[in-house]
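For this view, one protein chain was removed and the others were kept in their places.
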Amino acid sequence: MKTLNTILAGFGGQGILFAGKVMAYAGLIDEKEISWLPSYGPEMRGGTANCSICISDEPIGSPLVVNPNVLGVMNTPSYDKFIDSVEAGGVVVVDSTLISQKCNRTDITVYYIEATALADEKGFHGLANMIILGKLLKETRFASMDAVKKSLAKCVPPKKAQLIESNLAAIELGMSL
Amino acid sequence: MAIVFQKPHALADRPFHYCPGCTHGIIHRLVAEVIDELGIEGKTVGVAPVGCAVMAYDYFNCDMVEAPHGRAPAVATGLKRAIPENVVFTYQGDGDLAAIGTAETVHSATRGENITIIFVNNAIYGMTGGQMAPTTLPNQVTQTTPYGRDVATAGHPVRICEMLSTLDGVAYAERVSVDNVPNVRNAKKAIKKAFEAQINEKGFSIIEVLSTCPTNWGLSPSDAFEWLRGNMIPYYPLGVYKDKTEEGTL
């Protein structure tokens, strides 16, 4: 498979780092080389948050993604920060409930989905991150569905195990878009 | 012929380097006698400070560690946490314990670290040649308070037993003196009680021993005792400040 260098970005509290972990663990379960690198520090406390996820057949070089070929964005500052850094041929999923800009680059594929609005509408409050992840899964096939399911079971803390199902449903909703 | 007086086993057979008239020798001996009487030399580890007593590691026959300046309670914490069955004591002066090592002192006390501190308060830095200590009295002349300690600029002395007695982790705190025979006897009782508190897992114990420094005070040994009685005891009253060693007390 082609090496996927992913950035997921948004506000702290949107579950950006969690979505990245689900992605990375799924890659691990599929026996790929993976890395997950969060932004840390003040950004964790309400500012912008992002993480780099690499999934590859080869050992990961730099775990810090500078020019992603996969980007999921959930707020305007992150969109502005990362949209121009996407590699030609890259795939971008934009939460258009929160981001009004439209990209005029023709060398990348951008999907606009109303993730946050859909999450509220369909009873998945707070799971817009999983809807974005589902759409990314559909467009990039970063891991098998089976691996994603196992990854969710691994990433959701045991105390919140009842949330695995709704997370999975939100991913499936994203995949249907 | 019966032996009526001898060196305690826990005290090494080696001449002290202390100045004539210094009371460190008395206090070392009291600690060693207590170690002998409790039969704990083989499981006791002492921690020496930086200051006049830095070479205490040469004078005790139990295992000894020499700590960085002020850090003896932290070193003792590590020793005790590693082997809780051992008896761990520190032997510290006023600069070591109440200035540079204040944080280590206060926090080992409030954690209720099950160690014993022998705190020698002689109101001056001895090793470095007689500078102001945190416990130097108001108006006391030292090398760095040549006009007498002016509390307006140099601040007030620290009363360690009073301060530590407010902390919940402290099991036993007593201030004693070694200026005369009854007080020496009482000091030994206090040190023994502190070690026993540790053996009975009661928590942090500290014995503050008012001591003299004839060399840096510029007094003869006997005048130094007079000065201690006339100036130090009024400011640092002797007595038990905290006792949680038995049910029902404090």
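Residue numbering begins at 1 within each chain, and the chains themselves are lettered A and B in the order written.
Going forward, contacts are C-beta pairs under 8 Å (C-beta built on N, C-alpha and C of every residue); 3 or more make two chains touch, one makes a residue touch a chain.
Basically, contacts and distances are computed from a predicted model.
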Query raised in the report: Missing chain's UniProt protein name, "FtsX-like permease family protein", "Cobalt transport protein CbiN", "Cell division protein FtsL" or "2-oxoglutarate ferredoxin oxidoreductase subunit alpha"?
Result: "2-oxoglutarate ferredoxin oxidoreductase subunit alpha"
**Report entry** Chains shown that the absent chain touches, full complex
**Finding:** A, B
Query - Hidden partner chain, touching residue among A:60, A:117 or A:153 - result: A:60
Query raised in the report: Which subunit A residues touch the hidden chain?
Result: 21, 24, 28, 33-38, 40-41, 60-64, 66-67
Query - Where the unshown chain meets subunit B, residue by residue - result: 41-45, 47, 54-55, 57-58, 60-68, 71, 74-83, 86, 103-104, 106-107
